[in-house]
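All protein chains but one are shown at their positions in the complex.
Chains: A, B and C, in written order; residue numbering restarts at 1 for each.
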(Lines give C-alpha, C1' and ligand atoms only; values in the text may rest on other atoms or scores of the structure.)
Protein backbone atom coordinates (compact mmCIF):
# COMPACT_ATOMS: atom_id res chain seq x y z
CA UNK A 1 0.00 0.00 0.00
CA UNK A 2 1.37 3.39 -0.98
CA UNK A 3 0.46 6.20 1.38
CA UNK A 4 0.17 9.68 -0.03
CA UNK A 5 -0.04 13.06 1.66
CA UNK A 6 -3.50 14.55 1.99
CA UNK A 7 -3.83 17.83 0.12
CA UNK A 8 -5.64 20.93 1.33
CA UNK A 9 -5.74 24.30 -0.44
CA UNK A 10 -6.45 27.85 0.67
CA UNK A 11 -5.99 31.43 -0.49
CA UNK A 12 -4.32 33.92 1.88
CA UNK A 13 -7.07 36.33 2.92
CA UNK A 14 -6.69 39.96 4.00
CA UNK A 15 -7.33 39.05 7.65
CA UNK A 16 -4.45 36.54 7.49
CA UNK A 17 -2.00 39.39 6.96
CA UNK A 18 -0.80 42.14 9.27
CA UNK A 19 0.59 45.69 8.94
CA UNK A 20 4.00 44.28 8.00
CA UNK A 21 2.30 43.04 4.80
CA UNK A 22 2.70 39.30 5.38
CA UNK A 23 0.82 36.40 6.89
CA UNK A 24 0.76 36.81 10.69
CA UNK A 25 2.65 33.74 11.94
CA UNK A 26 -0.05 32.43 14.31
CA UNK A 27 -2.56 32.19 11.45
CA UNK A 28 -0.44 29.48 9.82
CA UNK A 29 -1.52 27.22 12.70
CA UNK A 30 -5.18 28.05 12.04
CA UNK A 31 -4.72 26.92 8.44
CA UNK A 32 -2.84 23.80 9.60
CA UNK A 33 -5.82 22.94 11.80
CA UNK A 34 -8.24 23.54 8.91
CA UNK A 35 -6.15 21.05 6.89
CA UNK A 36 -6.32 18.57 9.81
CA UNK A 37 -10.12 18.99 10.00
CA UNK A 38 -10.37 18.37 6.25
CA UNK A 39 -8.22 15.23 6.54
CA UNK A 40 -10.36 13.90 9.41
CA UNK A 41 -13.50 14.55 7.35
CA UNK A 42 -12.01 12.71 4.38
CA UNK A 43 -11.03 9.63 6.42
CA UNK A 44 -14.48 9.40 8.03
CA UNK A 45 -13.52 10.72 11.48
CA UNK A 46 -15.02 14.23 11.43
CA UNK A 47 -14.04 16.36 14.44
CA UNK A 48 -17.50 17.95 14.98
CA UNK A 49 -19.03 14.53 15.84
CA UNK A 50 -16.04 13.59 18.01
CA UNK A 51 -16.34 16.81 20.01
CA UNK A 52 -20.14 16.76 20.24
CA UNK A 53 -20.16 13.18 21.56
CA UNK A 54 -17.97 14.29 24.46
CA UNK A 55 -16.46 10.88 25.06
CA UNK A 56 -12.99 11.30 23.62
CA UNK A 57 -10.96 14.38 22.74
CA UNK A 58 -7.72 14.69 20.79
CA UNK A 59 -6.17 17.88 22.17
CA UNK A 60 -2.86 19.13 20.88
CA UNK A 61 0.07 18.78 23.24
CA UNK A 62 2.62 20.34 20.89
CA UNK A 63 2.67 22.57 17.83
CA UNK A 64 5.56 24.05 15.90
CA UNK A 65 6.26 25.79 12.61
CA UNK A 66 9.16 27.00 10.50
CA UNK A 67 8.65 30.03 8.28
CA UNK A 68 10.90 29.86 5.23
CA UNK A 69 9.50 32.54 2.92
CA UNK A 70 7.15 35.48 3.48
CA UNK A 71 3.57 34.54 2.60
CA UNK A 72 1.61 37.33 0.92
CA UNK A 73 -2.03 38.37 0.64
CA UNK A 74 -3.74 36.57 -2.25
CA UNK A 75 -1.25 33.69 -2.54
CA UNK A 76 -2.69 30.27 -3.37
CA UNK A 77 -1.21 27.84 -0.86
CA UNK A 78 -1.31 24.07 -1.05
CA UNK A 79 -0.84 22.12 2.19
CA UNK A 80 0.42 18.52 2.16
CA UNK A 81 -0.49 16.71 5.37
CA UNK A 82 1.08 13.45 6.47
CA UNK A 83 0.85 11.31 9.60
CA UNK A 84 4.43 11.33 10.89
CA UNK A 85 3.94 9.06 13.90
CA UNK A 86 1.16 6.79 15.06
CA UNK A 87 1.52 5.64 18.67
CA UNK A 88 -0.73 3.81 21.13
CA UNK A 89 -2.56 6.94 22.31
CA UNK A 90 -1.10 9.77 20.26
CA UNK A 91 -0.18 10.75 16.74
CA UNK A 92 1.70 13.57 15.06
CA UNK A 93 0.99 15.32 11.78
CA UNK A 94 3.38 17.09 9.43
CA UNK A 95 2.29 19.93 7.14
CA UNK A 96 4.19 21.29 4.14
CA UNK A 97 2.96 24.65 2.81
CA UNK A 98 3.73 25.14 -0.88
CA UNK A 99 3.21 28.26 -2.98
CA UNK A 100 1.77 28.30 -6.53
CA UNK A 101 5.21 27.42 -7.95
CA UNK A 102 5.53 24.40 -5.67
CA UNK A 103 8.14 26.07 -3.45
CA UNK A 104 8.10 25.18 0.23
CA UNK A 105 7.25 28.40 2.12
CA UNK A 106 6.55 26.95 5.59
CA UNK A 107 6.18 23.68 7.42
CA UNK A 108 4.44 22.73 10.66
CA UNK A 109 3.96 19.80 13.01
CA UNK A 110 1.24 19.06 15.58
CA UNK A 111 1.02 16.31 18.21
CA UNK A 112 -2.39 15.06 19.33
CA UNK A 113 -3.05 12.90 22.38
CA UNK A 114 -6.26 11.05 23.06
CA UNK A 115 -7.85 11.69 26.42
CA UNK A 116 -10.93 9.90 27.74
CA UNK A 117 -13.57 12.22 29.15
CA UNK A 118 -15.44 9.49 31.05
CA UNK A 119 -13.64 7.42 33.69
CA UNK A 120 -13.27 3.88 32.39
CA UNK A 121 -13.01 5.02 28.77
CA UNK A 122 -10.00 3.86 26.90
CA UNK A 123 -6.95 6.05 26.47
CA UNK A 124 -5.93 4.09 23.40
CA UNK A 125 -6.65 5.47 19.94
CA UNK A 126 -9.91 3.97 18.65
CA UNK A 127 -9.22 1.21 16.07
CA UNK A 128 -11.20 2.99 13.36
CA UNK A 129 -9.25 6.23 13.96
CA UNK A 130 -5.96 4.31 13.82
CA UNK A 131 -6.97 2.61 10.58
CA UNK A 132 -8.03 5.96 9.10
CA UNK A 133 -4.77 7.69 10.01
CA UNK A 134 -2.70 4.80 8.60
CA UNK A 135 -3.93 5.84 5.15
CA UNK A 136 -1.72 8.93 5.37
CA UNK A 137 1.12 7.50 7.46
CA UNK A 138 4.59 8.31 6.16
CA UNK A 139 6.15 5.06 5.04
CA UNK A 140 9.70 4.55 6.16
CA UNK A 141 12.07 4.23 3.21
CA UNK A 142 12.98 0.58 2.66
CA UNK A 143 16.63 -0.32 2.29
CA UNK B 1 -28.70 57.56 40.62
CA UNK B 2 -26.32 58.59 37.90
CA UNK B 3 -25.29 55.83 35.54
CA UNK B 4 -21.91 56.07 33.89
CA UNK B 5 -20.44 54.21 30.94
CA UNK B 6 -18.16 51.29 31.78
CA UNK B 7 -14.62 51.84 30.51
CA UNK B 8 -12.41 49.23 28.90
CA UNK B 9 -8.96 49.83 27.40
CA UNK B 10 -6.82 48.00 24.89
CA UNK B 11 -3.81 48.57 22.65
CA UNK B 12 -4.11 47.71 18.92
CA UNK B 13 -1.88 44.66 18.41
CA UNK B 14 -0.10 43.62 15.22
CA UNK B 15 -2.59 40.79 14.62
CA UNK B 16 -5.45 43.34 14.76
CA UNK B 17 -4.12 44.98 11.61
CA UNK B 18 -4.00 43.80 8.00
CA UNK B 19 -1.87 44.44 4.91
CA UNK B 20 -3.72 47.73 4.32
CA UNK B 21 -2.05 48.94 7.53
CA UNK B 22 -5.17 49.41 9.63
CA UNK B 23 -7.34 47.50 12.08
CA UNK B 24 -9.22 44.76 10.17
CA UNK B 25 -12.90 45.74 10.65
CA UNK B 26 -14.08 42.39 12.09
CA UNK B 27 -11.57 42.64 14.95
CA UNK B 28 -13.42 45.69 16.29
CA UNK B 29 -16.24 43.30 17.22
CA UNK B 30 -13.77 41.04 19.05
CA UNK B 31 -12.67 44.02 21.14
CA UNK B 32 -16.31 45.04 21.71
CA UNK B 33 -16.98 41.56 23.07
CA UNK B 34 -13.91 41.74 25.32
CA UNK B 35 -15.34 45.00 26.71
CA UNK B 36 -18.72 43.26 27.24
CA UNK B 37 -17.00 40.38 29.06
CA UNK B 38 -15.14 42.89 31.26
CA UNK B 39 -18.41 44.70 32.04
CA UNK B 40 -20.14 41.43 32.96
CA UNK B 41 -17.22 40.53 35.23
CA UNK B 42 -17.41 43.92 36.93
CA UNK B 43 -21.16 43.69 37.61
CA UNK B 44 -20.84 40.19 39.06
CA UNK B 45 -22.31 38.28 36.09
CA UNK B 46 -19.19 36.68 34.54
CA UNK B 47 -19.82 34.97 31.21
CA UNK B 48 -17.62 31.91 31.88
CA UNK B 49 -19.90 30.75 34.75
CA UNK B 50 -23.03 31.54 32.73
CA UNK B 51 -21.80 29.45 29.81
CA UNK B 52 -20.43 26.59 31.94
CA UNK B 53 -23.73 26.25 33.85
CA UNK B 54 -25.51 25.61 30.55
CA UNK B 55 -28.87 26.81 31.78
CA UNK B 56 -29.13 30.19 30.12
CA UNK B 57 -27.29 31.74 27.19
CA UNK B 58 -27.25 35.32 25.96
CA UNK B 59 -26.43 34.96 22.26
CA UNK B 60 -26.15 37.99 20.04
CA UNK B 61 -28.95 38.50 17.56
CA UNK B 62 -27.52 41.66 16.03
CA UNK B 63 -24.19 43.46 15.80
CA UNK B 64 -23.21 46.60 13.94
CA UNK B 65 -20.35 49.07 13.76
CA UNK B 66 -19.46 52.40 12.17
CA UNK B 67 -15.83 53.08 11.31
CA UNK B 68 -15.09 56.82 11.46
CA UNK B 69 -11.28 56.99 11.44
CA UNK B 70 -8.59 54.47 10.51
CA UNK B 71 -7.29 52.69 13.62
CA UNK B 72 -3.54 52.03 13.55
CA UNK B 73 -1.18 49.48 15.07
CA UNK B 74 -0.07 50.56 18.56
CA UNK B 75 -2.94 52.96 19.24
CA UNK B 76 -4.30 53.06 22.78
CA UNK B 77 -8.07 52.76 22.53
CA UNK B 78 -10.57 53.42 25.26
CA UNK B 79 -14.03 51.84 24.92
CA UNK B 80 -17.05 53.32 26.69
CA UNK B 81 -19.82 50.75 27.07
CA UNK B 82 -23.40 51.61 27.94
CA UNK B 83 -26.62 49.64 28.19
CA UNK B 84 -28.82 51.29 25.54
CA UNK B 85 -31.96 49.22 26.07
CA UNK B 86 -33.10 46.81 28.76
CA UNK B 87 -36.15 44.77 27.75
CA UNK B 88 -37.97 41.77 29.24
CA UNK B 89 -35.71 39.17 27.66
CA UNK B 90 -33.10 41.15 25.74
CA UNK B 91 -30.74 44.07 26.07
CA UNK B 92 -28.55 46.12 23.76
CA UNK B 93 -25.12 47.59 24.40
CA UNK B 94 -23.49 50.63 22.81
CA UNK B 95 -19.71 50.97 22.46
CA UNK B 96 -17.78 54.17 21.73
CA UNK B 97 -14.14 53.68 20.70
CA UNK B 98 -11.96 56.70 21.52
CA UNK B 99 -8.32 57.28 20.59
CA UNK B 100 -5.66 58.71 22.93
CA UNK B 101 -6.86 62.26 22.16
CA UNK B 102 -10.44 61.39 23.07
CA UNK B 103 -11.61 61.44 19.44
CA UNK B 104 -14.37 59.03 18.49
CA UNK B 105 -12.84 56.60 15.93
CA UNK B 106 -15.59 53.95 15.84
CA UNK B 107 -18.80 52.93 17.51
CA UNK B 108 -20.64 49.63 17.77
CA UNK B 109 -23.88 48.13 19.05
CA UNK B 110 -24.78 44.56 20.01
CA UNK B 111 -28.17 43.03 20.89
CA UNK B 112 -28.31 40.04 23.25
CA UNK B 113 -31.33 37.82 23.80
CA UNK B 114 -31.73 35.38 26.64
CA UNK B 115 -32.58 31.83 25.64
CA UNK B 116 -33.37 29.04 28.07
CA UNK B 117 -31.49 25.83 27.39
CA UNK B 118 -33.78 23.63 29.51
CA UNK B 119 -37.49 23.43 28.75
CA UNK B 120 -39.38 25.14 31.54
CA UNK B 121 -36.57 27.62 32.21
CA UNK B 122 -37.52 31.23 32.09
CA UNK B 123 -36.97 33.33 29.00
CA UNK B 124 -36.99 36.48 31.10
CA UNK B 125 -33.71 38.13 32.07
CA UNK B 126 -32.68 36.97 35.55
CA UNK B 127 -33.44 39.67 38.18
CA UNK B 128 -29.78 39.85 39.27
CA UNK B 129 -28.66 40.31 35.66
CA UNK B 130 -31.27 43.03 35.13
CA UNK B 131 -30.15 44.81 38.30
CA UNK B 132 -26.51 44.55 37.24
CA UNK B 133 -27.15 45.96 33.77
CA UNK B 134 -29.20 48.85 35.17
CA UNK B 135 -25.98 50.20 36.66
CA UNK B 136 -24.82 51.11 33.16
CA UNK B 137 -28.19 51.92 31.59
CA UNK B 138 -28.26 55.15 29.60
CA UNK B 139 -30.49 57.56 31.45
CA UNK B 140 -32.83 59.58 29.31
CA UNK B 141 -32.05 63.29 29.56
CA UNK B 142 -34.52 65.00 31.89
CA UNK B 143 -36.07 68.21 30.72
CA UNK C 1 -29.33 41.41 -18.28
CA UNK C 2 -30.24 39.41 -15.21
CA UNK C 3 -27.95 39.90 -12.23
CA UNK C 4 -27.47 37.01 -9.87
CA UNK C 5 -25.95 36.81 -6.41
CA UNK C 6 -22.36 35.63 -6.21
CA UNK C 7 -22.02 32.39 -4.27
CA UNK C 8 -19.29 31.56 -1.78
CA UNK C 9 -19.09 28.42 0.36
CA UNK C 10 -17.30 27.51 3.57
CA UNK C 11 -17.36 24.90 6.32
CA UNK C 12 -17.55 26.08 9.95
CA UNK C 13 -14.15 25.23 11.48
CA UNK C 14 -13.37 24.48 15.11
CA UNK C 15 -11.72 27.91 15.56
CA UNK C 16 -14.94 29.57 14.34
CA UNK C 17 -16.76 28.27 17.41
CA UNK C 18 -16.47 29.18 21.09
CA UNK C 19 -17.10 27.49 24.45
CA UNK C 20 -20.85 28.09 24.06
CA UNK C 21 -20.66 25.60 21.16
CA UNK C 22 -21.61 27.95 18.34
CA UNK C 23 -19.99 30.25 15.81
CA UNK C 24 -18.54 33.28 17.63
CA UNK C 25 -20.48 36.21 16.16
CA UNK C 26 -17.45 38.28 15.04
CA UNK C 27 -16.21 35.43 12.85
CA UNK C 28 -19.28 35.81 10.63
CA UNK C 29 -17.77 39.11 9.47
CA UNK C 30 -14.48 37.36 8.67
CA UNK C 31 -16.39 34.94 6.42
CA UNK C 32 -18.37 37.81 4.88
CA UNK C 33 -15.06 39.48 3.98
CA UNK C 34 -13.74 36.22 2.51
CA UNK C 35 -16.86 36.14 0.32
CA UNK C 36 -16.23 39.77 -0.69
CA UNK C 37 -12.60 38.92 -1.58
CA UNK C 38 -13.80 35.97 -3.67
CA UNK C 39 -16.33 38.19 -5.48
CA UNK C 40 -13.66 40.81 -6.24
CA UNK C 41 -11.37 38.09 -7.58
CA UNK C 42 -14.15 36.76 -9.79
CA UNK C 43 -15.00 40.18 -11.28
CA UNK C 44 -11.35 40.93 -12.04
CA UNK C 45 -10.73 43.44 -9.22
CA UNK C 46 -8.64 41.40 -6.76
CA UNK C 47 -8.04 43.15 -3.43
CA UNK C 48 -4.36 42.12 -3.06
CA UNK C 49 -3.37 44.16 -6.15
CA UNK C 50 -5.57 47.08 -5.07
CA UNK C 51 -3.92 47.18 -1.64
CA UNK C 52 -0.36 46.62 -2.91
CA UNK C 53 -0.67 49.46 -5.45
CA UNK C 54 -1.43 51.86 -2.62
CA UNK C 55 -3.34 54.30 -4.78
CA UNK C 56 -6.90 53.60 -3.78
CA UNK C 57 -8.40 51.82 -0.78
CA UNK C 58 -11.97 50.69 -0.17
CA UNK C 59 -12.23 50.66 3.62
CA UNK C 60 -15.44 49.66 5.34
CA UNK C 61 -17.39 52.46 6.97
CA UNK C 62 -20.19 50.26 8.26
CA UNK C 63 -20.81 46.58 8.98
CA UNK C 64 -23.82 44.84 10.46
CA UNK C 65 -25.21 41.35 10.91
CA UNK C 66 -28.35 39.59 12.09
CA UNK C 67 -28.01 36.13 13.64
CA UNK C 68 -31.17 34.10 13.07
CA UNK C 69 -30.12 30.54 13.96
CA UNK C 70 -27.16 29.13 15.88
CA UNK C 71 -24.39 28.07 13.49
CA UNK C 72 -22.59 24.88 14.54
CA UNK C 73 -19.14 23.40 14.03
CA UNK C 74 -18.96 21.43 10.79
CA UNK C 75 -21.93 23.08 9.08
CA UNK C 76 -21.64 23.72 5.35
CA UNK C 77 -22.63 27.32 4.77
CA UNK C 78 -23.40 28.95 1.46
CA UNK C 79 -23.13 32.75 1.23
CA UNK C 80 -25.04 34.70 -1.41
CA UNK C 81 -23.49 38.11 -2.02
CA UNK C 82 -25.23 40.94 -3.81
CA UNK C 83 -24.39 44.58 -4.49
CA UNK C 84 -27.22 46.43 -2.73
CA UNK C 85 -26.21 49.97 -3.63
CA UNK C 86 -23.75 51.47 -6.07
CA UNK C 87 -23.07 55.17 -5.50
CA UNK C 88 -20.55 57.67 -6.84
CA UNK C 89 -17.79 56.80 -4.39
CA UNK C 90 -19.24 53.99 -2.27
CA UNK C 91 -21.10 50.71 -2.52
CA UNK C 92 -22.81 48.34 -0.11
CA UNK C 93 -22.91 44.55 -0.17
CA UNK C 94 -25.54 42.21 1.24
CA UNK C 95 -24.72 38.67 2.39
CA UNK C 96 -27.21 35.87 3.02
CA UNK C 97 -25.84 32.86 4.95
CA UNK C 98 -27.73 29.63 4.17
CA UNK C 99 -27.29 26.24 5.84
CA UNK C 100 -27.22 22.90 3.98
CA UNK C 101 -31.05 22.84 3.88
CA UNK C 102 -31.18 26.29 2.30
CA UNK C 103 -32.44 27.94 5.49
CA UNK C 104 -31.32 31.50 6.15
CA UNK C 105 -29.21 31.38 9.35
CA UNK C 106 -27.68 34.88 9.22
CA UNK C 107 -27.38 37.93 7.04
CA UNK C 108 -24.89 40.77 6.90
CA UNK C 109 -24.25 44.07 5.16
CA UNK C 110 -21.05 46.04 4.60
CA UNK C 111 -20.51 49.55 3.22
CA UNK C 112 -17.27 50.39 1.42
CA UNK C 113 -16.07 53.88 0.55
CA UNK C 114 -13.29 54.68 -1.87
CA UNK C 115 -10.53 56.90 -0.56
CA UNK C 116 -7.66 58.23 -2.62
CA UNK C 117 -4.26 57.77 -1.02
CA UNK C 118 -2.49 60.30 -3.25
CA UNK C 119 -3.64 63.93 -3.37
CA UNK C 120 -5.20 64.58 -6.73
CA UNK C 121 -6.44 61.01 -7.10
CA UNK C 122 -10.09 60.62 -7.80
CA UNK C 123 -12.55 59.84 -5.03
CA UNK C 124 -14.96 58.38 -7.56
CA UNK C 125 -15.21 54.61 -8.00
CA UNK C 126 -13.00 53.54 -10.90
CA UNK C 127 -15.10 52.83 -14.04
CA UNK C 128 -13.85 49.21 -14.27
CA UNK C 129 -14.74 48.59 -10.60
CA UNK C 130 -18.20 50.10 -11.15
CA UNK C 131 -18.75 47.93 -14.21
CA UNK C 132 -17.59 44.85 -12.31
CA UNK C 133 -19.89 45.46 -9.35
CA UNK C 134 -22.86 46.10 -11.65
CA UNK C 135 -22.74 42.41 -12.55
CA UNK C 136 -24.02 41.58 -9.08
CA UNK C 137 -26.19 44.63 -8.48
CA UNK C 138 -29.64 43.87 -7.11
CA UNK C 139 -32.12 44.77 -9.81
CA UNK C 140 -35.11 46.72 -8.62
CA UNK C 141 -38.34 44.82 -9.25
CA UNK C 142 -40.06 46.16 -12.32
CA UNK C 143 -43.71 46.98 -12.11
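Just so we're on the same page, a residue touches a chain if its C-beta (ideal position, glycine included) is under 8 Å from a C-beta of that chain, and two chains touch if they have at least 3 such contacts.
Bear in mind the structure is a predicted one, so any value in this text is a computation, not a measurement.
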**Fill in**
Of A:11, A:65 or A:84, the residue that touches the missing chain is A:65
**Request:** Could you please point out the subunit A residues that touch the chain left off the display?
**Result:** 19-20, 22, 24-27, 29-30, 33, 48, 51-52, 57, 59-68, 70, 110
**Message:** Suppose we count only contacts with the excluded chain; which residues of subunit C make the list?
**Reply:** 14-15, 17-22, 24, 26-27, 72-73
**Message:** Could you pull out which residues of subunit B are in touch with the chain that's been left out?
**Reply:** 11, 13-15, 30, 33-34, 37, 46-49, 51-52, 72-74
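Operating definition for what follows: only the chains that are shown with their structure count from here on.
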**Asked** Which chain lies the greatest distance away from subunit A when centres are computed from Cα atoms alone?
**Response** B
**Request:** Round to the nearest whole Å and give the separation of the Cα centres of subunit A and subunit B.
**Result:** 35
**Request:** Between subunit A and subunit C, tell me the centre distance in angstrom, where each centre is the average of that chain's C-alpha atoms.
**Result:** 29
**Message:** Among all residues of subunit C, which ones touch two or more of the remaining chains?
**Reply:** 30, 33, 48, 51-52
